[in-house]
Structure formats: structure tokens, C-alpha cells
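Note that this complex is displayed minus one protein chain, with the remaining chains in position.
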Amino acid sequence: MATEIVEVQGHIIDSLILAKVLDVILDAGADYRMVDVEIGRTNVDASRARLELTAPDDDALARLLTELQVHGANRLTQTDAEVAVADMDGAFPEGFYSTTNLPTEVRLHGRWVAVENPEMDCGLIVLPDGRVRTEPMHRVRLGDGVVVGQEGVRVRPLDRPRGASPFEFMTSEVSSEKPKDLLVGEVANRLRQAKAHGGKVLAVCGPAVVHTGAAPHLARLVRAGWVDVLFAGNGFATHDIESNVVGTSLGVPLGANTAPPEGGHSNHLRVINEVRRRGSIAAAVADGWLRSGVMHDCVSLGVPFVLGGSVRDDGPLPDVYQNVVEAADAMRALLPGISVALMLASTLHAIATGNLLPAGVETYCVDINQAVVTKLADRGSHQALGIVTDVGLFLSILADHLAPPHHVDG
Amino acid sequence: MATEIVEVQGHIIDSLILAKVLDVILDAGADYRMVDVEIGRTNVDASRARLELTAPDDDALARLLTELQVHGANRLTQTDAEVAVADMDGAFPEGFYSTTNLPTEVRLHGRWVAVENPEMDCGLIVLPDGRVRTEPMHRVRLGDGVVVGQEGVRVRPLDRPRGASPFEFMTSEVSSEKPKDLLVGEVANRLRQAKAHGGKVLAVCGPAVVHTGAAPHLARLVRAGWVDVLFAGNGFATHDIESNVVGTSLGVPLGANTAPPEGGHSNHLRVINEVRRRGSIAAAVADGWLRSGVMHDCVSLGVPFVLGGSVRDDGPLPDVYQNVVEAADAMRALLPGISVALMLASTLHAIATGNLLPAGVETYCVDINQAVVTKLADRGSHQALGIVTDVGLFLSILADHLAPPHHVDG
Amino acid sequence: MATEIVEVQGHIIDSLILAKVLDVILDAGADYRMVDVEIGRTNVDASRARLELTAPDDDALARLLTELQVHGANRLTQTDAEVAVADMDGAFPEGFYSTTNLPTEVRLHGRWVAVENPEMDCGLIVLPDGRVRTEPMHRVRLGDGVVVGQEGVRVRPLDRPRGASPFEFMTSEVSSEKPKDLLVGEVANRLRQAKAHGGKVLAVCGPAVVHTGAAPHLARLVRAGWVDVLFAGNGFATHDIESNVVGTSLGVPLGANTAPPEGGHSNHLRVINEVRRRGSIAAAVADGWLRSGVMHDCVSLGVPFVLGGSVRDDGPLPDVYQNVVEAADAMRALLPGISVALMLASTLHAIATGNLLPAGVETYCVDINQAVVTKLADRGSHQALGIVTDVGLFLSILADHLAPPHHVDG
Partner (left out) sequence: MATEIVEVQGHIIDSLILAKVLDVILDAGADYRMVDVEIGRTNVDASRARLELTAPDDDALARLLTELQVHGANRLTQTDAEVAVADMDGAFPEGFYSTTNLPTEVRLHGRWVAVENPEMDCGLIVLPDGRVRTEPMHRVRLGDGVVVGQEGVRVRPLDRPRGASPFEFMTSEVSSEKPKDLLVGEVANRLRQAKAHGGKVLAVCGPAVVHTGAAPHLARLVRAGWVDVLFAGNGFATHDIESNVVGTSLGVPLGANTAPPEGGHSNHLRVINEVRRRGSIAAAVADGWLRSGVMHDCVSLGVPFVLGGSVRDDGPLPDVYQNVVEAADAMRALLPGISVALMLASTLHAIATGNLLPAGVETYCVDINQAVVTKLADRGSHQALGIVTDVGLFLSILADHLAPPHHVDG
């Protein structure tokens, strides 16, 4: 039998942290004894619990400690972290510490050093100057200092947001049977607050944003400054460009009550071909071929975007990262400062983004398919909230809240 | 081997009727030979096909003829229909003709008599005065004249609506990835056209209409005269009343941006109890206890409604038909004149209504769950169209099209 | 401001009870102060917390106490319950106590009396001999003694089952991405345990059980004694009979690799008509017309069933309760002794059953549609677990676990 004492602190009752910790212990076939519990008297007081764990053997205990740290439980006694030297490029040494997306500190020479960029499923690299950064596996280089083992690493669990809210508690999901006008209004408020505090907003977009007719509403939000960074794939960008270029070339104004000209079967391919002939979306904007739409507005207003490639892509557009590892690195580079992420009818890129975000980023996943929303909202320990609704109508109403047509385009 | 010649007429190519007929024949293990085909030259010309069927035996042929008639194929040679006398209450004689929901005629004494009220899964009763009506099984009475066998009955297949449309062809469903503003606008147009031609509109409502915050929008449509008949269950009516009464009693005005006070766990039960103490919803309106909402507006404006009971009901409200057979009969009584049906986030009552409607009624099934929409839209040979979207946002936008707030309530 | 002290006891941390209680308090706009907390040292020790609530006024406090009791929180100080006399048939007096489905006690003359049949959304009737029963609203009679107000009623919260489990914790749902063979095996184990302890098994069946080809597997379970009570609707019973009778009459053995003869469009209607002509399913079994299938096996083995009517029913079969209130009463009468409920691809009857069951009944909701499973599993405080899978394959494998073909039918 192997034993160890762990501690959790914070709003461990109402953020369900203690319940989850007990559950992880029992599911692992281990046992616990409460050695000390202090429950906060009021809603604002933090609580604290220390538990003595008993596991069948040292291996089981080590695995359990790894699992518990995902939920914010740290060993009570901490020594300095062990740092090993990477023996090859592109892979960690055995026993590497595998990160959570929670705020993390590493103990080096008796002092706790905060990790600069929390990201899950990475390793911790100790830089020569003593700073500590997460790095994904493919970026480690021979000779890097890599934290191994569990000792000397502690995390801070995430409290759930306080106060009454139209959003559900104890579930990461808003069912389809909720007052939707209200929810959209609340998301608008959260965006306002985030911007007011200097936060950035990230929009992650799937092609259904265009198919449901919501792209003009999203473009309005971009023009009104509500989108600071945009992630998408080849499909979203292509269909956005197609609906604007083909619309324009046919002389049809894409007004609110006009159907986006349903691309003939080859339109999207011709659009991609034209952009490839020009070299980039920016070049297509510059020479006047592309005159409106979300991608156009991002280019003209300097809103940075990453288009990550996928194996189903036609073309792809020249701006698309064909190498997916490079795409993820490009996304990482744009994350600092993001405080709200809107996942808009995207599965692939939304999951990719969720993997990269630190736990504290408020994330709203909007999709009409409950299974997709569940999948997105349940990954990791994000403050993610799923909203089961029609992205077309959602963006229409959100844009009316934040960027009424006449204010923006008049 | 048994053979017979059948004929289909109308837009049998583009309404897929001929393809479906051929499919039914082969799936039944039978075979066919085209004896005569005339294809319309243009889009407005009708076509006609005569096919000689060959089935293994007389029984198989009879079964095949029954199946084919659902798709509008009639025998070429028709004699008078056979009429048997019902030998008991509440059940047909063996071999009764089982109806489709298509326009149907019965040959009696050498003349074709139109059936007054086409409804599927009924029998045909020949009245003493020579008229023919469909009647459900439970309404047949000892001594009634009931059409038996296939001979002497012919139907008219349903052409699909002509012309370009934002709605999909060759599928009964609009996927979630369609421009939604446009679709809502098109539904608004269809309602305008129906009313302009003297048609009535039926709304079939599930509780999610209230939960998604759409009830005030539906009430607006009721007040503006867009709803002629309403079908629902105990849940819809209760939650509509609850959100209005509890809202009012708490002094909270239920404005567009105010949450419906989430019923405490027992609120709906107290609301039902209060209505039961008063005897009916109308009595609760009369004594001033119920002052707003969809049910209130139906009562004050004389919009007839049927609340059909279900085994999951609490209470139920005194207006709810506890006997489901009587509920269906009450619904039948309100169908004449209906030309458009809106199925709003309802499964049970929508299917029930679909079973009762003649094929020609334009039907829009709105639900966020694709499986529900498929189920509703695929039943029978209706002109049913499923729209996968959020009923809360759908009704909000539909009401803005047809009954802008200031026009109605100002 | 109004205050009151409430207490929760049991596994209040790991069963999430305390977290839920705190959440309900804050969502209601009230506040709390912990006055006493004892956390169990180990996994088997119970915990206890006393909280002082502060609400804006007496009404808000009363509403909050009602909400908290759903989660097992009781007032600390309890006096005798107030009992009012019903002033009319079919409705409670104002202020009636609205029940949860938790084990409940009522204080009368200084003694706590256990409620005999916990059921949610009912009232509490004090019988002349001092016993206390829940009764639905429609069964109250003028002169009955009805508990009113919150005082003198206490409940016992439901601990979640202990120990490791393949089933998820902190969610009422098993996603589609779980090892299904294992889950089916675990459900089989739970059924074995329930029967070994003298419990009864209830099966609630939707028509998809027949459509997916699973009815023969269910019939095997019935014949092997694994189903003690069956609830369904007109659709399930009709399609079960149809697939057996039409199968037999065509001389087609319904073996594992034979398609159930896809009913022609009128087959189900003819089947209903035949049973109506005979008067009941039992009569159809007795005269040899119905010789196999789930309904046949229930009749021959004396397994009681309730077929609850719905407004979409054709016919209906003579055994179907046309009055839905009587149907629910008939279901209530069969619940005593049930310890496991299987909801098999049923929405309507599964929700109806869930409303009637006491909280402690283990409930497995099997459906391929995640939204349905969520809806079923989230209602009330049942020990309900949703399994997102194909009911056809689920029952095939469950029957192989519990009733291998050769053992049963050889």
C-alpha cells in the first residue's frame, strides 16, 4: 500500500471539485481519509480539504496523483521538480510531466515559478533563464530541460463563475429548451464585459455559418470590432468568398432577404482556383476581385486569422496551412489575450481550439446538434458552455445586439 | 400468376410518383410491363402511364394494389365498389377498404362519388343518402355500409408544388445548414397566401414553445389573427399559463428581455390546481385570474383549441380531453378549411395531427432535432416539410414578419 | 429579511447534494451561512451540514424551502404538519404540499409517519387511520385530509450508488462513445442482482423495439421470467402482434435472418380490427389467432401489462386505456415491488413512468437519440441512467446474456 496527502483549495464544494476528487479516487480503486476540512462559512469564503490517499502500490498512486491534478488537487508536501534533459528532437524523455490547462506552478530551487502559457497535453520546458513554458511534443529539442514526474508541480483549480445566471449549473450544456433570446442577450453582455476589461474575442467558424445565411451578420460583428481573431478552415473561407464573389458577379446584392446564390456544383472550385491564381486572399482583396464578406473584412481591418487545413479540403486556398502542426502553432501564437471564444457551428476547429486554450477562457459552443455541443463542452476543464441552437438565427440576433445594421454600415 | 393493369396520371415524373410505383412493384416481388406511357412535353403538361402488373398469386396482387393506391395508382378497369354491412359496433367487416389521405372517389351505381373528408387509416362508410365519408374504426356502427375490397375506389395522386422554391426537392426535410432568415420569410409568405385564399391556419404546439421563450411571439400571431385553430397538450397549456400567471403574481412584467420565471418545482402543479378549482381555462380568464398568454388570447378571441391528454400529464387541466379517442374526434371536427399546418416543437400532437390531415394541407414541421423532423415529415404522403431550427428563434422572426410588435399591441 | 435553518444529511459531498443546495440558494437570490458542517472521514461515513438561509421575504423563503426539499434539505425545527380538509373533488386546497419522489415522512401528533408510496407532483393525504399516502390531484375527494405548507414534512436525499462502475458519474447519461458490450453486461448484472433480492423488473417499450427487430429478443426475456411488468402503447402492441400474425399467416418463420414482413400500409389497421372483433388480446390468444410475440407471451405467462392510449392511436386495440388518467392509475397499481425499470426506445410512456416511480428505482433509458436520453434521464431525482445506443442491438445482446436461445426455447 502506498499513501500520500493531497490538498484542494477554493470553492471546492460549489464548483464540484471535492466531489470530483472523491470520485476519481474511488474509481481508481484507491481509498481516502479526510484529515482536515474547512468549509467556507459564506458564499465568498473559500474552502479547503486535505485527504490521505491509500492506493494498492506506488504505480497506482502515481497514476492517481496525475488524475487528481487535472481537478486541482496537489500533493501537500512538495519538493523541487525533477528536470531531465531531452535526449532527442520531437519527443519527451520518459516520465515527462503531462500538463493540464489549469494555472500551474513549478518548484525550482525552492521557489514556485508560474508557467507562462498553460495548455493541456504538453510538457513543461525549463528555459535557461529559469522561466517555464508549456511546449507541445513536436517542439521539444535535444538538450531541452523537461520536467519529469509529479513532484514540484502544483495547479490552481478553476472556480465556476459566481452568482445567478441564465446558464445552467452542474452541466456544461444548455438544452434546446431554454429561452433563446435571453441566452443570446447574455452572451452579448459577456462579450461587452470582456472587451471592457481589455480582453480579446476569438471566433471559430464552421461552414454552416455561411450555409445558414449568418455570414453577413458575422461580417457586421467583425466590422464593428467584436472579433479580434478568427480561426476557420478551407470550407468556411471558400464559401464566404464564393457567396460574395458569385453574388457580386451576378449583380445580385446580398441583402438580408436575398438567397445566397446556391453555388453550382463547381463554383467553390472556381473560387479557390481564382484565389490560387492571385496568390492569397489579401491579393484577391487588393486587386478588387474580393469586395465583401467575412474574409474580406478581416483582411481590410487587419483582423488576424488562421485557416487550418484538413484532409477533406478542395484546393486548398493559398492561405490555408496545409501542415496541421504548423496550423496549430499559428493558432497558439494568436491566443495571448483571448478572454472569450465563440465556437460557431464548428467541430474540427472548435475541438482543436479547445485543446489549446487555457482553462480560464470563457467559451461558448453554438451548434444545432446536441451531440456536437456535448462533445465540445465536455472536453477538458474549460469554462465551456454549449448552446443548442441554430447558428444562423443566433448570429443574426447577436449582431443586432452588438452591431445594429445602421450603426455599422451607415 | 395474377395480372392487372394500373394507371397513374399527373406529374408522375417530377413528383416521383412513377419511380415510387415501380419501386413498390419490385419490392413486392412482382413485375411490370409498360403498356402505354405519355410523358408531358412541358412543365405544365401532365403525364400518364399504364402498367401491366404480374404478381405470384391473387393475394399478392391484392396486397400490391393496396400499396400502389397509396401512391396514386388505380386499376384501369373499375366496377362498382362492394359495400358490406358492419356486423358489430367499433370494428369493420373483414376486407374493409383502408383509406389513404389522398382525394378519393368511390364508384356506386356506375357513378364516381367523391369522399367528403379524406383521412388515412380509416374505412369508407356509404351513407343512406349516397354520400361517402371516411370514418375511423371506433365510429363504425352495426348496420353501417362499409366499402370492402379494392374495386371501385380510385385516388388522385398529389403533385408536388410547381416552381422554384427555397425548400428542398426530393427530400421532405430542410437540413440545419440552410439560410434560415430566408426560410422563415418563405413560410410567412405561404401563410399570407393561404389566408388570402380563405384558408385557415392550424398551429400544433409543444411545451418547448414556452420553454424557448417563444410563447409571447406565438401569442402575438394569435392576436393578429394568424392562428385559426390550435392543438396542444396539457404541458403546453400549463406552462403557458404558468409563465403568465406566476410572472404577473410576482409583479414581473414579462417583457421581451425578461426571463420567464423558471417555475419552481411545484408551480405548474399549483397552476393546474387553480384552473381545476375554477373549472376551465375560460373560467380562469373570466374571473381575471388569467390575463395574458396564448391560451388567454385563444379564449378571448374565440380561437378554438383542442388539448389532447397523454399518460404523462399532471392534473390534467380541466380542458384536457382525458379520453384520447374523443380528443382525436374533437381535432377532426376542427379540420375543415385548414390549408396550412404549423407543427411547432411537438412530436406527439404533431404526429396525431398528421394522421388526421388530408394530403393537400401544406405542413411545416419545425424542430431542433433532425430525427423528430424526419419522423414527422416522412409520415404518409403529406406535403410536409421539415425545418431543422430553433423554435424559439423561428417564432420570434416569423412573428416579426407577420405581426410586428407595434402593429399588434400598440 | 426572513431566515430559517435547514439540514442535509448523507453522502452530501459525493452525491453532489450540498453543491446543488448551495446552487439553489444562490439562484433564488437568497444567501446562506454554514452553521455546522461535519464531513465524513471515509467513503462510508455520512456527512451533515446545517445552513442558515436568508431570503428577501417570507414568500421567497417559502418558495426556497420548497425547492430545497427536492434535493433533500429539511428544516431543522419541525412542528406537526398542517392538515386541511379538501373543499371539492379533484383539486387540492390552496397551499397544498407538493411531493417529491424521495422517501418522505410527515409529522403528525409529534410522531414521524412514513409516506407509503412516494411519487412526485402529488399531494399528501392523511387517512383516517393515520397512514399517509401520496395521491394525484384527480383522486382527491371532498373531505380528504390534505397536508398543506412545508412544516412537518421531511425527506431523505438519495445517495448515489457506491463503488466503481462502468457508468458515468456526475452525469445522467452514457454517451454513444462508450464500450457497449460492457455496458450491456453491466445492465444484465444489475437485473440479476435485482431479481436475486426479490425485486421486480419493469419494461417500458416503444414501437422501435419492434421496428429494429428486437421484439423476439424481448419475448425471450419475457419467457425466461426477466420481465415482471410491461408498459407500452397501442403502437408497440399493434406492431408486435402484426409482425407475429402476418408472419405466421404468410407461412414465413420469423427466424433471426428473416425480415419481419414490412407491413403493407393497412396491415396494422387490419390487425387492430381483428383484435377488436375478438374483444381483447387475451381473446385473440385464446382462440389461437395470436400464437407468438411479446404480447402473446405476456398473456400466456400472466405478465401484467398496461397499454396507455395516446391521441395518435389508430383503433385502438381494445386493451388500450383510452382514458389517460385511468391509464396512469393502472400503471400506479403495478409499481409496488419494482426495483429496476428498463425504458426501451420509448419517449411518451417512459416519461409517464418516470413521473410515477419513486426515486430509488434504478432506471436505464436506452435510445439511439441523445436528446431523448437526456430528456428522460434528467427528469426528477431518479437514479436514472441514459444509454445512447441502438435498442435493436442492445436487446439482442442483453437477451443473450440473460436468456440464451437454447436455454429458453429448447
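Which chain is which? They are A, B and C, in the order written, and residues in each are numbered from 1.
In the analysis below, contacts are C-beta pairs under 8 Å (C-beta built on N, C-alpha and C of every residue); 3 or more make two chains touch, one makes a residue touch a chain.
The model shown is predicted, which means the values in this text are computed figures rather than measured ones.
Across A:R192, A:R277 or A:R291, the residue that sits in touch with the chain not pictured is A:R277.
Touch with the chain omitted from the figure is made, among C:E38, C:D87, C:E274 or C:D390, by C:D390. The omitted chain makes contact with just one of the residues A:G149, A:G225 or A:G315: A:G315. Looking at chain C, the residues touching the absent chain are 166, 176-182, 185, 207-208, 211-213, 256-260, 368-370, 388-390, 392-394, 396-397. Annotation for chain B: contacts to the undisplayed chain at residues 13-16, 18-20, 22-23, 26-27, 29, 31-34, 37, 39-43, 49, 162-164, 169-170, 175-176, 370-371, 374. Counting over the whole complex, chain A has residues 63, 66-67, 70, 88, 90-92, 94, 96, 98, 100, 121, 136-138, 233, 264-266, 269-270, 272-273, 276-277, 308-316, 321-328, 331, 347-349, 351-352, 355, 369, 371 touching the chain that is not drawn.
Just so it is clear, only the chains that are shown with their structure count from here on.
Residue numbering at the chain B/chain C interface overlaps substantially, since over half of the positions present are found in both copies.
Rounded to a multiple of 5, the C-alpha superposition of chain A onto chain B involves a rotation of 180 degrees. In terms of their C-alpha centroids, the spacing between chain A and chain C amounts to 39 Å. Averaging Cα coordinates per chain places chain A and chain B 45 Å apart. A straight line joining the Cα centres of chain B and chain C is 31 Å long. Each of the following residues of chain C touches two or more other chains: 371.
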